Every structure is written in structure tokens, then in C-alpha cells.
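The structure under discussion appears below in the form of C-alpha cells.
The complex appears here without one of its protein chains, the remainder shown in place.
Here the chain labels run A and B in written order, and each chain numbers its own residues starting at 1.
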Amino acid sequence: MVKFIESELVQLRREVDQMWTLVYNQMDQARQAVMTLDRQLAQQIVVRERRVDAFELKIDSDVEDFIALYNPVAVDLRFVLAILKINSDLERIGDYADGIARFVRDIDVQEIDDRLLQDLQVDTMFTLVLNMLEELQEAFNEEDAEKAAAVLGMDDQLDRIKRASGGILIDYAKHNTDAIPLCFEFGGVFRKLERTGDHLTNIAEEIVFYIDAKVLKHNDSQEKSDKKSPEGKK
Amino acid sequence: MESPRYPDRYDLRKRRSQWVAFALFRVFSLFIAFVLFAILGFIIYKGVGVISWDFLTEPPTDGMTSGGIFPAIVGTLLLMLGSAIVAFPVGIMSGIYMNEYASRGWLVRFIRLMTNNLSGVPSIVFGLFGMALFVKYLGFGDSILAGSLTLGLLSLPLVIRTTEEALKDIPSSYREGSLALGATKLQTIWKVILPMGMPRIITGLILSLGRVSGETAPILFTCAAYFFPQLPSSIFDQCMALPYHLYVISTSGTDIEAQQPIAYGTALVLIAIILVVNLLAGGMRRYFENRLKTK
Partner (left out) sequence: MKKIEVKEVDFYYGKFHALKHISMEVEQNDVVAFIGPSGCGKSTFLRLFNRMNDLIPGSRLTGQVLIDGRDIYAPGVEIDRLRKEVGMVFQRPNPFPKSIFDNVAYGLRVNGIRDKSFIAHRVEEALKGAALWNEVKDKLKASAFALSGGQQQRLCIARAMAVSPSVLLMDEPASALDPISTAKIEELIRELKKEVTIIIVTHNMQQAARVSDRTAFFYMGEMVECGETKMIFTNPSKEATQNYITGRFG
């Protein structure tokens, strides 16, 4: 039984890792698509979104099976609950990558002003998001709660860039009236990236939630006194 | 994984030895049954001719060359009863003590060892001991009392053993169940353990009776009369007994030729009594078991 449950968990972990890589690639290519206005690449992303969705469903059903068959408790339970939530967060991030790709595919302009892109810090935002994704993937695979917690702060910068973007776009649109539709649509990209940051924050919290108790438990002597107090209270 | 190479035709050999083993077991079992039936058949064949109402109800006459065996039947039944009165209370109580009160410890191991040894003592030694103690020392003389006491001693190990075994097989959870309700040990034994052990105890008792009824040696010096045609009037009287009667008329009779049919008749009656007792044991056992199940 020990072996079974262990190998099932390893399997789930591997699936989530694959899902993660898939979503990371989607987002990475979305960035390229935006920066180079590559419609073909954007179309590929849109097509591949279906794989992300399918993967999400598979992980969901595997988690369901696992819970039904193995009655996980304690760290196992927290792990699969975390997986369930991380899975849906990743799927949403995939959705955003897809949305950004659609923006690139459907926007009716030949070129985006380089100055505008720089002012908006689109690339920085993508870099941040991708960094967070990567860091969290590592934290998840290495069961490193501290690494996951470190990501929590990075979210603020995304918010800042996004807030600034609104003014910049309005300004730009004022001066380039033919770019109004572009600016209007472009706003969506920032919203999506900002939302991605929220989901990444959630993922970070999930990872901390599932690992945290386990980490505490490694230093028995110290937590003996820590854990006694809630018992005594009753 | 590579599967091992099984030796050729091993299955066949396996099945063949299986068949041979079973055949052997069957033959031996049938052989036992055959021997039993042969003995039984022989006795019936030889003895059934003399069985009649008179044979069962008349005392022997003409120097035991004719007449019946009534006093011997009565004597045997009396001895069975007497030994039961001696052995059952003592034996059952010892059994209970050993299993319920002191099932561990050196004293019980010692008692158990002694009872085991006691059951290995030849019955003639019991007879000798009975004669020395009851007949001579206590002055009971050759009597039903002395005979019953001796036979009682003889069957004691068996009674203790069966009681102990019967109680040992009762799962301890029943004892705990009773004790956990605030019952004392005595209440537990009396109300739960004994009723549960009863079927097997009774079976053991009856089987010990069967054994007693067939014993010759212990009553040889303590009780049995060579010829005592009237019925005993008190427990200090001697009496006749079937096995002893059989022994006497087959070895030192006045006319062994003429007495032979009587001997077979006596044997038949003795076997019949033992058979009845054993059947009774089976019946009692089933009765008590059913009562436990459906009461």
C-alpha cells in the first residue's frame, strides 16, 4: 500500500509538472508573439490551448480517482488538494496566454511602436510572470516552501506596471488616433498578465500550505512545546 | 521475469502420489472399521442366542452354568452410579479450578502433571490401592462403596481433563465480557462459562462412565463378588459386575464349555451398555449444543 500510494503521488506530481511546462511555454511564446507581432505563432498558441484544457481535465480526474481510492490524509491530502487548485490556476494562466495570443492574431495593425512597448514595460511584465512560473515550478518540485513564499512579493511589481499602463495607453491613443483600437485591445493584455500574477500568488500559497506542516515537523524538539499549547487550551 | 523450467511430467507424478496417499488413508480407515465390525459381529453372533428376558432378569443358577446375569447388570450400573457420585463433583471442580482460577503457575502445572500420570497408571494398581486404602485401612471391606471410590479415582483424571479442555476452548472474551459488566469470577463461571462448557463436560463424563463400566481390575480386590445372586442391600455389600463375571466364567468357571454361551451373552450385554452410554453422550451433547444455540 505504501508503494502504491507513493507511486500514484509521483505520477500526479509528474503530470502537474508537465502541465506546468506546457503553460510556461504557452506564456513564453505569447510573449514572443506580442513582441514580434507574429500571427502564425499566435495561431499555434491558440491551437495548443486545447491541449492545456485536456491536460487540466486529466489531472482533475486523476486527483478524483486518487482521493476516492486512497483516502489520503494529512500531507497527502494537502498535496492533492493543492494539486487540484494549482491545476486550475495553471489552466487559467493557459487561458490568459491564449487570450493574449488571440489579441496578437486578430489585431489589425502591421506593427507596434517600439517606444510604446518600452514605455509600457510589456517585456518586463512577461519576464516577471515567466520568472514566477519557473520559480514556483522549482519550488513545487523541490518541495521548497521558502522559494514559493519568495514569489509572493513579485506580484506587486506586476500590479504597478499594470496600473501605469492605463495612462500610457490613453496618452498614446490621444496622440495616435488610428491606434485607438490597438490601445483598447492592448489594455486587455495587461489585465491578463496582472491576473496571471494573482493566480501565481495563489499557487505560491498552495505550495506553502501543503509543504508548511511537513517542514515544521522536521524539528521535533522545538515544536513539542509549540504544539502543546493548542491542546492545553481546550 | 524468466519463468522457471518445470520438470517434465511432474504434474502427473504429483497427481499420482496424491492418489496413492489418499488410497492408503482410505484403506486404513476402512480396515479399522472392519476390525470393529468383526469384533462386534463375532460377539453378537456368539452371544445373541442366549439373550432372553430371563437371561437379563434372572440370577445365575447351577454353578453359573445356566440362568441369567441380572445381579451383574445391576452391580455394574450401581458401580457406574457410585463412581460418578465420587468422581464428578471432585473432577469438575478441579477442572474449573485449574482452568479458571489458577491456569498459570507451578501448582497447576504440578497438578496437571499428576493427573496425567494418574491416567497412565494401570487399572490393576488402582485396584491394589483401593484394596489397601478403602477395603483394609478404612475398613469398608469388599463393598460397593470401596469399588465406587476406586473406580471414581480411576475416572478422575479423565473427568478433570475433559472439564479443563472444555473450559479452555471457551474464548476468553466471554469471561471478559462478563467481568466487564461487574460480575464476579464465580458469577462468571456459574452463569456463563459452565453453561457454555456443559455439552463437552457432559460428553466427557458419560464417556468416563463407559470406561468405568468395562473395568475389571479395580473392582477385583475391592468389590466384585464371584457369585452373589441376590441383589445388594446396602453400599457395604459386595456385588457382581459384568466385566468381572465375564472374566470369572471364562477363566475359572466350573464348566467352561457350558458357560461359553453365557460368557458371550455377558459380553454382548456389556458392549450394549457401553454403546448405549456412548450414544447417550452424543445425544446429550447435541441437546446441550442446540439449547445453547436456540434457547
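The criterion applied here is as follows: contacts are C-beta pairs under 8 Å (C-beta built on N, C-alpha and C of every residue); 3 or more make two chains touch, one makes a residue touch a chain.
Being a predicted model, the structure only gives us computed values, none of them experimental.
Visitor: With respect to the chain omitted from the figure, which of B:51, B:74, B:192 or B:271 is a touching residue?
Guide: From the options B:51, B:74, B:192 or B:271, the contact with the absent chain belongs to B:192.
Visitor: Check the options B:45, B:174 or B:226 and report the residue that touches the missing chain.
Guide: B:174
Visitor: Could you tell me which of A:5, A:37 or A:168 touches the chain that is not displayed?
Guide: Answer from the full complex: A:5 touches the omitted chain.
Visitor: What residue numbers in chain B mark contact with the hidden partner chain?
Guide: Per the touch rule, chain B residues meeting the hidden chain are 104-105, 171, 173-174, 176-184, 187, 191-192, 195-196, 292-295.
Visitor: So that we can see where the missing chain sits, which residues of chain A does it touch?
Guide: Spelled out for chain A, the touching residues are 1-2, 5-6, 71-78, 213-214, 216-218, 220, 223, 226-227, 230-231, 234.
As a convention for this text, only the chains that are shown with their structure count from here on.
Visitor: Roughly how far is chain A from chain B, centre to centre by C-alpha average, rounded to an integer in Å?
Guide: Chain A and chain B have C-alpha centres separated by 88 Å.
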